[in-house]
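Complex shown without one protein chain; remaining protein chains in place.
Showing chain A:
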């Protein structure tokens, strides 16, 4: 084997007289056995060579150790290494001893392909690597016979040392040669192919001709055969031996025919691919007409088939040309369809590829992984008490469901509290219910585990409140709520005393009042009022929670307990409102102070169904009696301005909240207790303190309140439509009282009417008959409207005499408004002015159109 493609042939000595050649060389020459021989060789041990064969092997010597085979020993003697001097002279004289001797390498001589490359390559001497690359080709092209390498190397080139330029030139030349060779070969190949093609064509033609000829020949032969048979018959009749001879001869011919058939059957069995090569079969069918009729027929059939196909194609083409117009359409259609199909297919492919790409992630998570994550997520969403932890979403969903009784996706996951409430709208697949139940159970267990763990942790925590302030080291739950650093003191009954507000509250509690004696305690501050309201709010929330957890009707004991609890809560709330008690305990009254903030008013609104009618009447009485203390009445002056300001908007909101939440919602009496007597007394309460009443009437909220009572009373006086169609009229003594009250009210209000209009209070500030006053009046018309409405309603209840007094009193107002309307252009503003006036005039049976202006 050669290493790295080095030439592996050993340097050989061609002749024994090479020493002479050495002597001629200008190189050091080592001569052993000369006169100058230093007799070192004598020191060699000559014995013990018997086993050399075993040591070095006895096979033919290969060239495996010939690392410098390219050297010509005759010209370039290699300085022998020192140990070689110890080799016996017989061997040392010629390296050919290695190759010719019996003591040769056991390895074969030409193992490597480059062994043949022993070959006389120019490059093998220069660059063995290059030679290794180029040689196989060269060998193929070269004419040199493969000879033993060592003898082949001795080229002319070897004689002189060569320059780099020469080497390069050689390489280039060789490369050129190679290229040319390749080109030539390529050309030859193309030519060959062309020739083959031509041959094929020719042969096909020839085949066709031969086919024809053969048919003719066959016919001829057939006729000859017939003639011969006839002749034979004739001969047979004449010569009895001939028949036997003839039979033998025919047998011979038959055998020969079989041989031919077998020979030919090999290529003919080839696949259809080789069909066109069949004509190239050297043994032409014509040369053996009888040889294989079956095959001939096959070929014939094939030819005929091709011809038929060609004809069909031509016919089709002809047809197509005839219907070229039609076909154009058809083609376009087909193309369109093809395009569509392609687009569809592309889409499909894209989808499939996407699905495939996503499918990479299929089954990455095991079912237990998924379960774990689901559990974590569910535990986030679900708690044992959804009304505690998920209050908003739960109640919002139920409110929404109530609002539109249709199916709403209620967030009832783990709604343990809600489920006891029993939701009639809960239908849905049974399976889902089951799943939810199972989830609930699971979550409950989770929550319990968590709680018990936290409890045990707390029990074991040595540092008390400071534990984990610097961060938990372990056991951090997924509820990543940071621990509060600011610790608020836990409220307890004992600590209530220490708290200023609570102390105050405690003092204010009704039962504590007597202890204060004559000294009037200070009223609630705003902050105190807010705090108390908040406390009351928690009470109301507790009550609502209690209602959600109302036990089933069957459980008598539970119901009783539940009722008791509710009643206790209601009492607590009522006590908290401080309606009952000394009316003039503080100014403002505690209840009035509580409803002063917007929050307080809203709170009363929510109490609507929890307060009894009695309590409501009591609260209303307090409001009516102490109406001058009510914030909306006190601040009502701000409403008498047309300028938009924050204060004004605030009071506006408060006034609306007072009317809406307190009067209409919170303290709205139930129909059963809505009697004329109640309203009579309420109006009477209002009337009782004269100066206050006239002042209150100049405020919008006060007027609205009176209007509310008045409307209710008027309605009740005329009687209500009962559920069975009968008229429920108020008791006669109440009606009589009402009539008296009305007369009294009429007298009190009559002088006040003009000033009750907000416009009457606002407009005088502006110069009369100016454009400004008209502009402002457009705004005040909106304020005036409730007054006109009340006036109309009030007038309706009056007598004719009272009507005329009203008209006299209000003539100026009516005329002024109409005059202002006259100055306005047609439009909404003007229509509103006139409509306002007509509200009142129509109640009297009059109309603004009847009033002559100027």
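Quick note on the criterion: contacts are C-beta pairs under 8 Å (C-beta built on N, C-alpha and C of every residue); 3 or more make two chains touch, one makes a residue touch a chain; residues count from 1.
One rule holds in what follows: contacts and distances are computed from a predicted model.
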Options "LSM complex subunit LSm2", "TBC1 domain family member 15", "C2H2-type domain-containing protein" or "Geranylgeranyl transferase type-2 subunit beta": UniProt name of the undisplayed chain: "LSM complex subunit LSm2"
Touching the absent chain when the full complex is considered, from A:45, A:367, A:538 or A:556: A:538
Residue, one of A:395, A:447, A:617 or A:714, that touches the chain absent here: A:395
Interface with the unshown chain - residue positions in chain A: 377, 380-381, 388-397, 399, 411, 478-480, 488, 490-491, 534, 537-538, 541, 602, 606
